[in-house]
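Take this structure first; my questions come after.
Every protein chain of the complex appears in place save one, which is left out.
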């Protein structure tokens, strides 16, 4: 049986519209923001900067999956409200993670795109739940998910009725520990071939090292990514989570310039 | 900070009592049953056989996490009722998986031990939810979880108020594809040292090949496992899931004899 | 102690000259050829095509490491002679693998660059031996080598007296089996930072699938690779080895055009 997410079932690319942005249409989309929403003032300041820098979609975690029960796990609904405020001010859509099937409704009220994180890629009840809403879902590849499992996770959402799925390659777990994960460039390219869904790259989680983020992002775009999602923080060294992989403002601006140069050249 | 699950925090072994069975007391406990509860008649027949064969705890999936949305995903509440019936008839406690935080209450009504599957090892909202009940939880190691992440997942449950956690090593994902997963014997032994919680082995999922299950189980017991959990099916070739790794009756009886011989010798 | 291959020991990039080609100088170098030298006529035909297409260095295996003792293992010295003939005709330098310390001398007589294959990355006696000659060495990353181990393997060669080492990322072994290996883009970028040696990419072995080779190559170049090494075969379906990952002529020409367009744009 051919999967609903397969190119063999539907050959023309799925384009996902969020406000006036079209993901999957050729131009790589830039999603950026801090790992977690840490407070209103800092988030709004950052949102304004990102808007200015050319970002098209804001990211920020309100519900944060954390390996340790004692780590900062996000501001919850308070964080959702800050995201909504940032959206209002900048006019940019926002993406944020949902971890619990019981939270799908409320997260859907505040966010434009719901993210399913790596650790929940095979949380099948959650996949079914986001399959019932009418909002785009950004589905991260699991820490150790094969391509096939990743596509089947997307199939859960599509089969439940929601075709608006964006796949996100964010590195897989291997023996190499210099980087946080191993960014699977070829896996991303294969996903672009096998499915009609948009596929983006998250070089921040993939590498875990800010000095590598920019070049990996550029490589992903050159290989055909429909977008990139990058962690940016005004003061990475003070971030409550993922500081080591967050770009500072000037680093991010440099990345944006490289991508724009690349895009203008390829067109 | 020392974790609550750590030997450094509490040196004496946690013993988990389920009816008259004590897990973690030295004698390896035998948990067995089919992958999924497929129907009342077949399950009760099997339960009687397993009781006869010396099994102490019955297993069987009512809610089945499946990689594909089109695979058999269990009988749900109907399956729970069959498990309860088997418990009534045999007097044996039952363990079954819970996948959704909204199902914790109902699964807890029917089962003696709630299982968190590999794919949900970092489903933190589910971990918190089973941390609020007063029933033992069998926590399987994630497909690609490090020892540290596995113990931190257990910490979520204990920190939420439920100390009755049984760890279960079920193989990790590696490049080796002859076996379904790679059984991490040394990881299991290390978990026995690092934590005061009981640690058992699941050689069925670890190997995915019935001809290897018995010897891997025996190796785990010899290395100190507090128990083993094995898939058994009256007619493995007809199983709706995991037939290839399920032991037929006579194979299982042979394994039980080996373990009994080993146990009598070590005491 | 800082390694001799480290940027901390010597910050300025090592540029390796082979005839009039300079590897590491900024412009990505194109190395191409069939997996194995299969015969004089076919190799010379291909060499002429590759020269025409813009290739700067020819590759071709005379001594082939093969997993099975019964697979085609190359033409040996006969293959070396064919390579030398191709070099004479096209004027292009050639790179070929050496597997045995006793063959270093003879391979060095025919080839311009000696390749150490993945399986021999920690063949320390072979590393020492190619460290004693005055020819560039192309050192492939091992199947499961960490960055650190890869750099230490290079250190063996440099410490033995030969500074002309080119590192080649060719994919690492992970659980993902859709691709032959997992191309480690971030690892390649990190190697470019950590060492002063040139670092190139081999998308053919990394992916094992010809339809992915071109985009992975382009991604590697965009991320900063000093060159790429690609398998090309006039009739991939007839290749004695690695046919599935070899580009046909027209596919290769398309890749060359993409890279040229990219290069002209970035300069």
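When the chains are written out, they are named A, B and C in that same order, and each has its own residue count from 1.
In the analysis below, contacts are C-beta pairs under 8 Å (C-beta built on N, C-alpha and C of every residue); 3 or more make two chains touch, one makes a residue touch a chain.
As the structure is a computational prediction, the values presented were derived from the model and not from experiment.
Considering the entire complex, the omitted chain makes contact with A, B, C.
Remark: the omitted chain is touched by one listed residue; of B:106, B:132 or B:190 this is B:190.
In the complete complex, the hidden chain is touched by one of C:173, C:196, C:210 or C:233, namely C:173. Residues of subunit C in contact with the chain left out of this view: 1, 65-70, 73, 99-102, 119-120, 122-125, 143-144, 148-149, 152, 155-156, 159-160, 173.
Mapped onto subunit B, the interface with the missing chain covers residues 144, 146-148, 171-172, 174-179, 182-187, 189-190, 193, 203, 206-207, 209, 211-212, 215-216, 218-224, 261-262, 265-266.
Contact between subunit A and the absent chain runs through residues 144, 173-175, 177.
Following the convention adopted for this analysis, only the chains that are shown with their structure count from here on.
In summary, the pair subunit A and subunit C forms a contact in which both copies contribute largely the same residue numbers, shared numbers making up over half of all those used.
Here the chain at the heart of the shown protein, by mean C-alpha position, is A. Mean C-alpha positions place subunit A and subunit C at a centre distance of 34 Å.
Among all residues of subunit A, those that touch two or more other chains are 144, 148.
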